[in-house]
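I have placed the structure first, in the form of structure tokens, so that the comments after it can refer back to it.
The complex is shown incomplete by one protein chain, all other protein chains being positioned as in the whole.
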Amino acid sequence: MKKQRLLEAAAGVMSVCLLAGSLAGCSVKKAEGTASSAVADTAQTEAKAPDEKEAPAKLKLFLTNKNIIDDSYAKKMIEEATNTELEIIQVPTKDLDNKLNILLASGERPDIIQCETETMESQLLSSGILLPLNEYWDNYPNLKNARDEATWDVMRYSDGNIYSIGIKNPNPLSIIAYRMDWLDKFGLEVPTTLDEYYEFASAVAKQDPDGNGVADTFAFGGYQNVDTSWFDHIFGAYGALPNYWMEKDGHIVNGSIQPGMKDALIYLNRMYKDGLIDPEFVTDDPKRWQQKVKSGIYGAGVTKIHIFDQNNWSNYYEPFIQANPEGEHVYGSVLTGGSENPAGIRMASERGWLRTFVSKDSKNIDACLRLLDYLTSEEGNRFAQYGAEGEHYKWEGDKLIRLIDDKETNDLDLNKFFIGNTVLFDHSSPELFDAFEFSHTICTPHSVDGIFIDELNDIYPKLKEITNTRYIEMIVGETEIEGEFEKFVEEWNSRGGDKLTKALDEAYQVKNKKK
Amino acid sequence: MAAVSNEAKASGKKGGKNGASKLLKAVNEHKVLYLLMVPGLLYFVLFRYLPMFGLVIAFKDYNIFKGIWVSDWVGLANFEALVHSTDFWNVMKNTLVISLSKILIGFPIPILLAILLNDIKSMKFKRVTQTFLYLPHFLSWVVIGGIMLNLFSPVFGLAGEMFRALGAEPVNIMAKKGSIFWVVIFSDVWKEAGWSTIVFMAALTQVDESLYEAAKMDGANKLKQMLHITLPCISSIVIVMLILRIGKVMSAGFEQILVLQNSITMESIDIFDTYVYREGLGRGSYSFAAAVDTFKSVIALILVTSANKISKMFGEEGIV
Partner (left out) sequence: MMHRRKKISPCTILNYLLFTVIGIIMVYPFWYVVMYSFSDPAQSSLSSLYFWPQGITLQSYIYAFSKKILFTGFFNSVFLTLVGTAVNMVLTIMLAYPLSRETLPGRKYLSAFIVFPMLFNGGMIPTYLVIKEFGLLNSLWSLIASLAVNVYNLLILSKFFKSIPSSLIEAAKIDGCGDVRTLVRIILPLSKASLATISLFYAVQHWNEFLRATIYINTDSKWPLQVVLRNIIDMVANDLNSGGEVYMNPENFKMATIVITVVPIICVYPLLQKHFTAGVMMGSVKG
């Protein structure tokens, strides 16, 4: 009797599963099949002539979240200018990749897609669902001319095509800066050597420059990783930058395992033990670090260039001045005394932190390109960021004066369309431009920008993690640098580092030969 | 002897036929109950079992553009990659140690709190305290992590000031491999203890008050009452909660660990879920993530069935 019941139950469960499985199979095939039928459709629509004045083309955009409201002023104006109707799916940055993966897996193909991570970009590029922009942009001059040849080169995929356009931001966004008022207070000059730097850093940490009786000032702080450039002025002084691919004697090497780094770590460890570095850098996050910078407790290190814009770009300068009315920054050059070829500040990718792609299967390829063309044109670019001339801003000579405040800018949805645009600084103060210019003299080029190889995605994230952990352990003194550094280099190589370096170097040689 | 066995055989055969009809009769008797279950079971079939076709992803090299069916089969390759990865044993160890410690310390406390709280006679005090108790549950780990950071920071935090007041060097407990473990355990206990008391409070309402009266008259003190009346009465709920908790051993607290990890503590508190978040989903490798999930599920299944069996051995009912 028991056996019978068992069999019956088993049969029941199995049939449910079979039923489920077959239903699933049908539905999955159907769901995933919508992609292939879409391809068949576009073949027909492409045959139509693109320049008839038709009803607005409906486009589906998958963008990183900027809180664009459906019937906002900016959105309406952009739709009008490009004869489109935009359906925008916005996702908070952290969940972007996940949601995009799910949408794509279910067969959906938004007309315009954005992503920030290289993993996602890599996946999209190798998938074959993207539109090669270069094949179409002869009809769209603004898009074509939006970037110079060198930048397009970096955006070129291995098959020679260009599939994306990224945000154009100043690069680098960091700079070596010192508190001018504190230098004056201690009677010191802007440091140019590692020794001079140590002298000033000690004074900052130990002689209470802000005079509040508390030991709360430091040379610099940071957040969690060594490759967010906060230590670059020291690492660079010794010839390399960790977690950064650099060119050395015509070959690609990674800064993490260069011998000079060991001396840099010893120097940093000394600074840490002496209390010159903010010990909270291990646990701080970007927000907390920003707060500290604005409250003016750091005096000698790498910082964001925003601090030089007295027109308060990203709300850096004003809070700083409010908290430190006498505060003043001055930028400094690369420090000597550690290496014969010191490196400067690392650079971000010229591809832009946010890349926009067009789906090959889009039913409205021309509308998509129209939109991109408009937003990359000088007129569209300026409109999307500042609004309409006369209404929202006016010109005074060659300086742009905004007529509306931040709140209204936000309500109108201005400065929210980040689709391949160039960030303008027409309204910024001249100090910022000086800083930009200077920062270009102290940076180290991003040698492998634009080179995509699979091993990068598989191995490199882990290597970066290991570098961060081991380096920070050595800096704070959890491990002894002598011996540990050599062990780290071995670990780095054995985890695929040397394989990766070779592969990158080969790709680099190939790319350079092409030039 | 033979006669008895023949009789037995005869009744056994009759039993066989009777067995089937008995079954049908029993089913018929309870048909209303079965009908009640239909909507719920339908939900399970449609929304829980149907998506299980996705379990094959763990055995494939899933490419979202090729789709689940067309992607290549790789058999156990993903699992092998997991078990052979350099981090596997560290992650496994961390997950188990952290989970078990949380259970060991964090499971009994809500029961104790519920019993003690039940003793409070002032309704107002009880209500206010209960509300305070479960407040931490509602704050996400992101928020609590931020608050902990503010409190425990050696330079600008309250902890730092306290250290200095005592004349000692401030220590950043959230940046040391040893102390972070205890931070993880105790902050989790603190966050969830209050919320977990709710179920036990509900269980306590089912205890017959008259039993306490009788025990008091027999001269039993509070402790004896607790051991001989309260605990046995709520034991079935406690067992269920414990088995369910054991079923979750492989998930040692994703959000919390993610928030509390930093470069120094990353390795010492890395668990399966954070590992997969970085290595699997962070690389767009759903197959790897699926393999880890399946691995976790198999272990959870083994643990739950064992816990179930063990509880039955002790005369308690399990969950199945």
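Order of writing sets the chain letters: A and B. Residues in each chain are counted from 1.
Keep in mind that, in the parts below, a residue touches a chain if its C-beta (ideal position, glycine included) is under 8 Å from a C-beta of that chain, and two chains touch if they have at least 3 such contacts.
No experiment lies behind these values; they were computed from the predicted model shown.
Between the chain not shown and the residues B:240, B:258 or B:310, the one that touches is B:240. The chain omitted from view is touched by exactly one of A:322, A:441, A:494 or A:512, namely A:322. Residues 23, 26-27, 30, 32-34, 36-37, 39-41, 43-44, 46-55, 57, 64, 68, 113, 116-120, 125, 127-136, 138-140, 143-144, 147, 150, 156-158, 161, 190, 194, 198-199, 201-210, 222, 236-237, 240-241, 244, 247, 286, 290, 293-294, 297, 300-301, 304, 317, 319-320 of chain B touch the missing chain (whole complex, contact as defined above).
With the whole complex as reference, residues 5, 9, 13, 24, 27-28, 30-32, 65-67, 69-70, 89-93, 95, 98-99, 101-102, 105-106, 167, 169, 173, 286-288, 290-292, 295, 304, 306, 312-315, 319, 322-323, 353-354, 405-407, 410, 415, 418, 423 of chain A touch the missing chain.
The criterion applied here is as follows: only the chains that are shown with their structure count from here on.
Considering their complex, residues 15-16, 19-20, 22-23, 45, 49-53, 64-65, 67-69, 86, 146, 149, 153-156, 172, 174-177, 262-264, 266-267, 278-279, 281-284, 286 of chain B touch chain A. For chain A in complex with chain B, the touching residues are 1, 4-5, 16-17, 19-21, 23-25, 28-29, 32, 97-98, 101, 104-105, 119-120, 122-123, 127-129, 216, 224-226, 278-280, 282-285, 288, 457-458, 461-462, 465, 468-469, 471-473, 476, 478, 495.
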